[in-house]
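Note sheet for the following structure.
Heads up, one of the protein chains got dropped from this complex, but the rest are sitting where they should.
Order of writing sets the labels: A and B. Residues in every chain begin at 1.
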Amino acid sequence: MKRSSEPLWWSLFAAGGVVAALFVPVLILLTGIVAPVGWAGQAFAYERIAALVGHPLSRLFLFTVISLPLFHWAHRFRFTLVDLGFRGARSAIAIACYGAAIVGTAVAAFVLIRL
Amino acid sequence: MSRPYYRPMPGTWWLTNRAYFLFMVRELTSVFIAIYLVLLLILINRIAAGPDAYRAYVTLLASPGMLAFHLIALAGALYHSITWFSLAPRGLAVRLGERRVPDAIIAGSNFAAWVVATLVIAWIVL
Partner (left out) sequence: MADQTITLEIFRYRAEQDSEPTFQRYDVPYRDDWVVLDAINYIKDRLDGTLSYRWSCRMGVCGSCGMMINGVPKLSCAAFLKEYFPNPIRVEPLANFPVERDLVIVMDDFIEKLGHVKPWLIREDMPPLEQGEFRQTPAQLDVYKQFSMCINCMLCYAACPVYGLEPAFLGPAAIALAQRYNLDSRDQGNAQRQAVLTSEDGIWDCTLVGECTVVCPAHVDPAGAIQRAKVTATVNWYRDVLLPWGKR
């Protein structure tokens, strides 16, 4: 009997949703607003940030917080496109979305390992 | 003789009422989050490329367009978090002995975890 792969994508969506909900707001605040505007002074000096990001736990955390929410986006966006009227290309859309998330995950792994 | 009348949903269905519109907003927050994640990955890549690359990228992030994007993305991420934690109890029927744990407690503990996670990350980074 052909086993549907939906539970796999849904579980990635759910995990990504939790990770995104917990960590993405504060990360956006810190990297997208606090750091560029300069509110935290020396906290974002290169040496300090490079050391912080280079720590193995940081790399693991960053990999998780990039990869899982990407799968969350992929699953959500796939259904959103269908809701917006792109019913005909159901499988193509699914492949494109999950494919993009897989590529993003691979790139994240590559960047974080080579850091 | 029966000739039923069909009323297909228009493509603009999600603009017809507030609940549908907020649903679509909620779904589209994932797009802003995904774009942010790409920017975050670029940031990490710039850190790997050395202090000059890093500082150049941070300067770029300070541009009005980038700041505007991050503010919108932050609003989107917050909306995702709020809706996610409010809906999370639906999927789980946690039972303590004979009684089911009320939704409000599950949602409340999710929000509490969110506050803790935020404070921990802020403390580590700042």
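List of remarks:
Here is the rule we use: contacts are C-beta pairs under 8 Å (C-beta built on N, C-alpha and C of every residue); 3 or more make two chains touch, one makes a residue touch a chain.
Just so you know, these numbers come straight off a predicted model, no measurement behind them.
When the full complex is examined, the chain removed from view is found to touch A, B. When the whole complex is considered, the residue among B:35, B:48, B:62 or B:87 that touches the unshown chain is B:87. The missing chain lies against chain B, touching residues 1-7, 9, 13-14, 16-17, 19-20, 23, 27, 87, 90-93, 98, 100. Seen from chain A, the chain kept out of the figure touches residues 3-4, 6-8, 10-11, 14, 76, 79-80, 82-83, 87.
Quick note on the criterion: only the chains that are shown with their structure count from here on.
One simple way to say how far apart two chains are is to compare their mean CA positions; for chain A and chain B this gives 11 Å.
Listed in rising order, the residues of chain B touching chain A in the complex are 11, 14, 24, 27-28, 30-31, 33-34, 36-41, 43-45, 47-48, 51, 54-55, 58-59, 61-62, 66-67, 69-71, 73-74, 77-78, 80-81, 84-85, 91, 113-114, 117-118, 121-122, 124-126. Of all residues in chain A, those touching chain B in their complex are 14, 17-18, 20-38, 40, 43-44, 46-47, 49-50, 52-53, 62, 65-66, 69-70, 72-73, 76-77, 79-80, 83-85, 104, 107-108, 111-112, 114-115.
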